[in-house]
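Notes to accompany the following structure.
Only one protein chain is missing from this complex, and each of the others stays in its spot.
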Amino acid sequence: MEKTEKTKDHIISYRTYLYVLGILIILTLISVSVTSIYLGPLTVAVALIIAVFKSSFVLRIFMHLKFESRLLTVLVILVASLVTSVIIITLLDYIYR
Amino acid sequence: MNTEENKKAEFSYLDYKGRHKGIFAWILSTDHKRIGLLYLFSILSLFAIGATIGLLMKFELIAPGQTIVNAKTYNAFFTLHGIIMIFTVVIPGLPAVFGNFLLPIMIGAKDVAFPKLNLLSWYFYVTGVALVVISQFTGEGAPDTGWTFYAPYSFRTAGNMLPAVFGAFVLGFSSILTGLNFLVTIHRMRAPGMTWLKMPLFPWTLYATGWVQLLATPIIGITLLMIAGERLLNIGFFDPTLGGDPILYQHLFWTYSHPAVYIMILPAMGAISEIISTFAHKPVFGYKFMIGSALAIAFVGYFIWGHHMFTSGMSGSALYAFSLLTFLVAIPSAIKVFNWIATMHKGSIDTQTPFYWAMGFIFVFMVGGFSGLVLGSLAANVHLHNTHFVLAHFHFIVFGGTGFAFFGAMHYWFPKITGRMYDTKWANIGLLFFFIGFISLYGPMFYLGIEGMPRRYFDYDEMFHAENIISSMGAYVLYMGAMIIVINLFSSLKNGARATANPWGGKTLEWTIPSPPPTENFEEQPIITKGPYDYR
Partner (left out) sequence: MNATADIHRDDMASKFGMWLFLFTEMLLFGGLFIVYSVYRFRNAEAFHLASEELSVAVGTINTLILLVSSATIAMSITAVQKSDKRLSLILLGITVLLGIIFLVNKYFEWGEHITEHIYPGSSILSLRGHGDVLFYGLYFFMTGLHALHIIVGLIFIGFTVVAVSRNRINSGNYVVLENCGLYWHLVDMIWIFLFPLFYLIT
């Protein structure tokens, strides 16, 4: 349906953005130091988990998903799951050869 | 009545006079109806070219040995035939022509969400086509890899791959933008009162298709860029001598190209639902299941690409998984077939030309579908892969499916689009020739495949000769049928009786506005209170 009235827009404060930036910087430095320890096959997993965690901040605050309609969040999760599934299914071929 | 209708025709989208004059009024128009016709013109032209190439191929195959072309030319023929038919005809086909024209009208809107982007999609289309054409005439010779561009041959061949690959890439953009536009249009621009569950089935299938166009096409985009990377930079992703795996190319290619067939068939199914409902004067049976099955097809269709690769060297586990999932996708398709039949049951059937096309569709779609199950069985596939059986399967289900639905939709919406009625006698004669030709052309291919005749070969063993004669003759009958149909439609443009707003007694919104529609579609935005197939 077309929106003809202006709804009150949600404004995120500068401070919130700076806090989130701080968290992202800390997470980056954590991922650098954690992966410099030898964890074997877990290294990639840890690095990726931290990356996903960082992305969730970028998505929810910087990209405003926390304040948008839930449909968008559902779609983002679905698309991310699709990409992940296709990667896993393809890998399955190689793992079992 | 005549002057009333004549007056109405004056203010139709065909006669609208805007800023631009002459041909620019069309190629610079952002009116979704004009853009739909731009696509119709382009797609029909390309279909004619692709069909002619197909005819030449069948001429070559009418006898063993060289008949009219040598092997290299034949390879270029089937490559071009595939690229044209797949990328420029059946993938854009129904969405670009009928989606563009009808979607806004069927949901009560003035246009799509992004009209300028819509025009840009057509420009991408034309550019992509131009690149494909260029690939035929420049460089070291036309591409000869087949439309599937398999590695490593696609980066080793001297043939002119880069323009073809970039052409396909650009055509992909056209598809993505069309899908994006339709998704936003459906989400945001439905008329007041038209809840999701009051939207007709053609828009619903365009919705499901939009997601596939959006989410699958980028994968072939990046894969084509990787082929370019191989040819230009020797990047090694698919080159075994550098550590790459050609099978990975096939994984990436089919991860798009399998969902692509659902781009081809879902809008076709939507159109068939509209046609059957209108000519049976009955609501579509199992409306919610039709929606669910469309979404299910789009979803499951994402995970079954490996059935194109059963003999490629994938792991055993991958084989089992893909075969099982492939069988699953038959279920929602079957639900649709049952519901179409159930819609007809106890309906008050008006046997018009579009209805005949719909019945033909159900028949050929089922044949194609069953043969797909055969190919989806691992043991059978070993025997049938890359034989004429595969050719028969996909021509029945794609040409039969999308093609029949396209012709059906052409006749169904012809009065609305042009304001004229087509000549029914010639339309039905054309259909008859088409159908007979179709079955004669593709039917024998099942047998030929089982007997072992390979595909993409310009020559064959004498044991296959008789069936090939039948098949090639069928091609001529089919071609004649298509010509009769198209000539009839063009002639009806000038000579057909003027059409009323609702010549078929349909219940969806397009039948409530004049034929042809005015530029802004509706004088007043409709307010929806009933479901889409209210035949009570």
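Which chain is which? They are A and B, in the order written, and residues in each are numbered from 1.
Everything below uses one rule, namely that a residue touches a chain if its C-beta (ideal position, glycine included) is under 8 Å from a C-beta of that chain, and two chains touch if they have at least 3 such contacts.
Treat the numbers as computed from the prediction; the structure is a model and nothing was measured.
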| item | value |
| --- | --- |
| Touching partners, among the displayed chains, of the absent chain | A, B |
| Touch criterion as defined above, residue of B:K58, B:H81, B:H251 or B:K507 at the omitted chain | B:H251 |
| Chain not shown: contacting residue from B:N234, B:S317, B:T424 or B:T529 | B:N234 |
| Hidden-chain contact residue, picked from the options B:L103, B:L215, B:I335 or B:L375 | B:L215 |
| Absent-chain contact - pick from B:I43, B:L56, B:I83 or B:A113 | B:A113 |
| Missing-partner contacts on chain B, residue numbers | 16, 18-19, 29-32, 110-111, 113-115, 176, 180-181, 183-184, 187-189, 214-219, 221-223, 225-226, 229, 233-237, 242-245, 248, 251-252, 255, 519-520 |
| Chain A residues that touch the omitted chain in the full complex | 2-4, 6, 9, 11-14, 17-18, 20-21, 24-25, 28-29, 31-32, 35-36, 43-44, 47-48, 50-51, 54-55, 58-59, 61-64, 68, 72, 75-76, 79-80, 82-83, 86-87, 90-91, 94-95 |
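One rule holds for everything that comes next: only the chains that are shown with their structure count from here on.
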| item | value |
| --- | --- |
| Residues of chain B defined as touching chain A within the complex | 188-190, 192, 215, 219, 247-248, 251, 255, 302-303, 306, 314-318, 321 |
| For the chain A and chain B complex, residues of the former touching the latter | 1-2, 79, 82, 85-86, 89-90, 92-97 |
